[in-house]
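Note that one protein chain of the assembly has been removed; the remaining protein chains are unaltered in position.
So, chain A:
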Amino acid sequence: MLKAVILIGGPQKGTRFRPLSFEVPKPLFPVAGVPMLQHHIEACAKVPNMKEILLIGFYQPNEELTRFMFSAQQEFKISIRYLQEYAALGTGGGIYHFRDQILSGGPEAFFIMNADVCSEFPLLEMLNFQKEHGEPSSFVILGTTANRTQSMNYGCIVENQGTNEVLHYVEKPSTFVSDIINCGIYLFTPEIFQHIGAVFQKNQQDMLLDDLTNGNGWHRAEAIRLEQDIFTALAGQGKLYVYKTRAFWSQIKSAGSAIYASRLYLNQYHKTHPERLATNEDGGPRISGNVYIHPTANIDPTAVLGPNVSIGTGVTIGAGVRVRESIILHGATLQDHSCVLNCIVGWDSTIGKWARVEGTPSDPNPNDPYAKIDSETLFRDGKLTPSITILGCNVTIPAEVIILNSIVLPHKDLNRSFKNQIIL
């Protein structure tokens, strides 16, 4: 049997996702209409013999997470449990800490996935790939091709082109190493814990020494990074392989990348969930391209939506409203004639009549097949880099103003136009 583990991080992670991560744990942020994690879970549930999905993170148990797990278990008929780390243990420390839980029932292999990726999740392909490679207990990293400059923002993999063995692994190098990057999705056998265990033992010894020499014991032996601490050491040992996919993949670090990820998933819905895509119907709004509309949303038939729009529960959209490349979160209201482009409109926010709320997309270069989305820093040369516009929860935008390339923190009542600003 098989299992899957999703690394969901904790409240201190996901700062680039503010102000949206104030309201909801980032892994539950809706992408293409469903929580980010649900895409992972759906993919896992389709794998034959998948017995359990474990979420590992350092969030306090919370209602949203509990509710999500409950409904996902019902929907996908699979056991889903949350295992809480007592502190941030890193991408390798958490799974090591909970190794007994992962190994209980005796899975012959298990997947590990970062929560903040968007992917076609070629899990069956990874299983087949593992079988084809002589070494029965080899570990597989899902890899994809990036362009030279962007590759350095990721974990970089050098492979043996004949065998796909990982010869060298380096996390976010400062010079170009390889254009094959780590997708944050792995297939391991239980043997991985011997390797993590060895690092754990070594850390403990180092720490003892460290404590004796300079008395700073802040570093935990249990905090282990899969990428730097494990993969780097395993490379070239005949144990670690890379399965390269050409299917879509992206990180979801910034809010802007959530819009891009939504576009990728909405596009995938044509194959996986055509029922989630809105269609042009008599008495309904005009749909252009891929659009998700929650059934409880109330949309005027003269509105025009799409491409790449996701509309959440209980959203109200008035007459003559235009929405493109945006995520509208539950309870928001877009009044008549308003125009929303490249935005995330926060929960229960209101946009007045004829207001224009617009951002600048940070899409990957469309002419470069290997380009990824840049999750840039907010500021460049002291100036806010033009980004998508984000309205936090319960923001009010008055009629007829323009809000351009701005980030509005929750519960603000704006009274005029703003451009290129963070509004506290």
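In this section, a contact is a pair of C-beta atoms (placed from the backbone, for glycine too) under 8 Å apart; a residue touches a chain by one contact, two chains touch by 3 or more; residues count from 1.
Basically, contacts and distances are computed from a predicted model.
Participant: Which listed name, "mannose-1-phosphate guanylyltransferase", "Cytochrome c oxidase subunit 2", "RNA polymerase II subunit B1 CTD phosphatase RPAP2 homolog" or "serine C-palmitoyltransferase", is the one UniProt assigns to the chain that has been left out?
Facilitator: Missing chain, per its UniProt entry: "mannose-1-phosphate guanylyltransferase".
Participant: Among A:V170, A:I224, A:L277 or A:L341, which one is in touch with the chain left out?
Facilitator: Residue touching the chain left out of view: A:L341.
Participant: Determine which one of A:F58, A:W354 or A:Y370 touches the chain that has been left out.
Facilitator: For the chain that is not drawn, the touching residue is A:W354.
Participant: Specify the residue from the set A:R324, A:K372 or A:K412 that touches the hidden chain.
Facilitator: A:R324
Participant: Considering the whole complex, not just the chains shown, which residues of chain A touch the missing one?
Facilitator: Its contact residues with the unshown chain are 319-322, 324, 336-337, 339, 341, 353-354, 356, 358, 400, 402, 404, 419.
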